Structure formats: C-alpha cells, structure tokens
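Only one protein chain is missing from this complex, and each of the others stays in its spot.
As written, the chain order gives the labels A, B and C, with residue 1 at the start of each chain.
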Amino acid sequence: MKTYRHLVQYYETDRMGVTHHSNYVRWMEEARMSVLREIGWGYDVMEQNDIVSPVTSVSCRYRKPTTFPDEVDIELYVEEIRGARMKITYLMKNAKDETVCEASSEHVFMDGKGKLLRPDRDCPELYEALNSI
Amino acid sequence: MKTYRHLVQYYETDRMGVTHHSNYVRWMEEARMSVLREIGWGYDVMEQNDIVSPVTSVSCRYRKPTTFPDEVDIELYVEEIRGARMKITYLMKNAKDETVCEASSEHVFMDGKGKLLRPDRDCPELYEALNSI
Amino acid sequence: MKTYRHLVQYYETDRMGVTHHSNYVRWMEEARMSVLREIGWGYDVMEQNDIVSPVTSVSCRYRKPTTFPDEVDIELYVEEIRGARMKITYLMKNAKDETVCEASSEHVFMDGKGKLLRPDRDCPELYEALNSI
Partner (left out) sequence: MKTYRHLVQYYETDRMGVTHHSNYVRWMEEARMSVLREIGWGYDVMEQNDIVSPVTSVSCRYRKPTTFPDEVDIELYVEEIRGARMKITYLMKNAKDETVCEASSEHVFMDGKGKLLRPDRDCPELYEALNSI
C-alpha cells in the first residue's frame, strides 16, 4: 500500500460548498500516477516500454464530504493483476482519519498498437513492481 | 427513459486524444439535471421544496472511447426508488449507436437540514414524476 | 458576429455559489469551435488542411456572476487577422441581456510542423470565412 496526499482546491468545490464528486475520479489518477512514478514506472518509463494502461471502469462511494482547503490522504492498493487486467482500490481519508471515499478503478495493459499485454509474462519487472505496492 | 445529448468539448479530451474518463461523471450530472427539469423538478423547484439529493456513489464502465467533437446520447433510467434512496442508470451511445459507457449513480433525498426524506411518503408528486421517467 | 449559447452546469459552480471564473475560458473555446464549424471550418476541416491555431493569450473581465442553470449567450467577433495572428473578442450576456463577461483570445495559425501560416496568403478560403463572422 502507498499513500498520496491531495490538497483540495477552491476550484474543486461546488455551490453545495463541498468538493464536487467528479473530482475524486481525478484524484485517483493523481494518486496512481504518483505511486507508479515512485516505484520506477512513471508515465515516461511506461511510454519508453511502449505500455499503456487505460482505465476501463471506475467506481466511488462517497462517505463524507470534503472541501477546500482539506488535505485528503489516499491509500492505494493493487487489488489484483490477472492476465492483462489490474484492479486498484483507493481509501481516502480526511485529517481526522475518517473515510471520505472508497473507490476502485480497473485497467488493461496494452502496447501502443492496442495489443493486450500480460505483465506477469510480457513485462515481469513491471509485474513485480506493481505487486510491491 | 429520457435521453440527453452531450457534445464532447475540446477541453474534455486528454493527451491520449480521447475524452478524459472523469468527464463522463459530469455528463451524468448534466443529463440528470436536464431530465429533472424536463419533468418539472429542476434544481430551482427542488430548492423551493427544500429537497436536496446528493450523490452517494457513481460507477462507470468504459466501452469505447469518444473524442471532440462527438455527440453522445445519454439514456437515463430511474432504476429504483426505495425509501430515501434512488438509483439511476445511464447508457451512453455514440452517433453509430454503439455503447460508449454504462454508468450508474446513487442518491439520497434529504431536506435542507439533512433529514432523510422518502419521496413516496413525503413528496408523492416528486415520486410520481421520477417514476414517469 | 456569431452567437453561441452555453448552459451553465452545476459542476461549473464553486462554493461562492457562482460559476468558477476559470470556466469562462472554456466557454470561449466552446463558442469558437462551434462558430468555426458553422462557417465550414470545423476542427476536422482544419486538420484535413493541416492547420492548427493554438491560443497565445486570453483575458476575461468579469462584470456580473452567473450560476447554474443560467443560459449565457456569447457573441463572438473576429477583431483582427494580421499576418499569422488573429484576435477574437467575446461578449457574454445573461438572459436579462446584461453583460456578464468581456473577453478576448489571441491565436496564431501554423501548419502541423509549427510553420507560421498567413491565412490571407496561404489559405484565402479560411481568411474569407473568418472575415464573414
């Protein structure tokens, strides 16, 4: 598990006075990109290895509102890598350690031409790094 | 079922050349707000009746990419209203009638003070209107 | 002059209860892209002709707030095309015909390789179409 901190921005709030719910999906990407970089598989390294991993699904369950200028800690778990597919879960907490959002995303690994890749077979270094999260 | 059309904007695309996946969550809100207005329960009417219905969860399954300047038709179904809760599903299609995204959102009805409301009991006109979708 | 209508979305508001000021820059793009398409120079036609026109500057003066679900009419004027440069101004009005924002953007015309293009000399059809706005 790795943790990423997002500072809620003023422009992320809506007229209800809280973070607009669509932003949590963006924070998931922020957390994911940051953790991948941390384990040596940042976007540039992925590109050099001709690997892309588009999002195939997302889901968010909102537990408590957040707002500017809250700090949100996002715990990221690689739940499963099976074949060319990966599932990540996210646990987002406010400064009081209360869960504000539980989320997940699913991804598929492909090369630049769209051919599916199995990390365990086609890129064992990436597979190992992901499992170290 | 009601349909809403969203025109994908240039600023909704990302460097992969397609619509960034977080925008579909915003289109769900656009479609929902537009349909509610169409059935006589626009945001202003909800407010006058002291009813709010925050989003408690969302999920999206991405089937095919879209990009600027695609037209996306969003079919909206009120799946279930049970107690104070409502589930809506969304079927998004491109101009070739191909499904691009399947999504759902869950909501809870409350008054302005946060007290749960049951549309069937507390606001039968809203309940009936929602069931007419 | 051409007019484009934008419906303010809920997700465009902020916790002050009004449209976040950054969105007006996006509406300028929406209006521009829509008008270009209307005069036969949509994004796809530009691409086929290997022409891009990135934004080199923007400015907005905010006169009155707007909020969801306002309708904003955006009048677009091609102020000047000089050499490879174009300046567009925008006058945004609410339903009461009050000015809510005065804005401008500057653009440069280039081919796909980044070589500057002068519409009057290099693409007279585009030049004429732009002047017809």
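Basically, contacts are C-beta pairs under 8 Å (C-beta built on N, C-alpha and C of every residue); 3 or more make two chains touch, one makes a residue touch a chain.
Computed from a predicted structure; not experimentally measured.
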Completion exercise
Among A:R26, A:K87 or A:R118, contact with the omitted chain is made only by A:R26
Fill in the blank from the handout: Residue list for subunit C contacting the dropped chain reads 16, 21-23, 25-26, 29, 52, 54-62
Problem - Sites on subunit A contacted by the missing partner chain, in the whole complex - result: 9-11, 26, 29-30, 33, 37, 42-44, 68-69
Handout entry: For subunit B, residues in touch with the removed chain
Key = 10-11, 13-18, 20, 22, 67-68
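Here is the rule we go by: only the chains that are shown with their structure count from here on.
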Practice task
Mind checking subunit B against subunit C and telling me if their interface is mostly the same residue numbers on each side, over half, or mostly different?
Solution key: same
Practice task
Please work out the Cα centroid separation of subunit A and subunit B, and write it as a whole number of Å.
Solution key: 24
Problem - subunit A-subunit C separation of Cα centroids, rounded to whole Å - result: 34
Fill in the blank from the handout: Between subunit B and subunit C, the Cα-mean centres are separated in Å by 28
Handout entry: subunit B: positions in contact with at least two other chains
Key = 26, 29
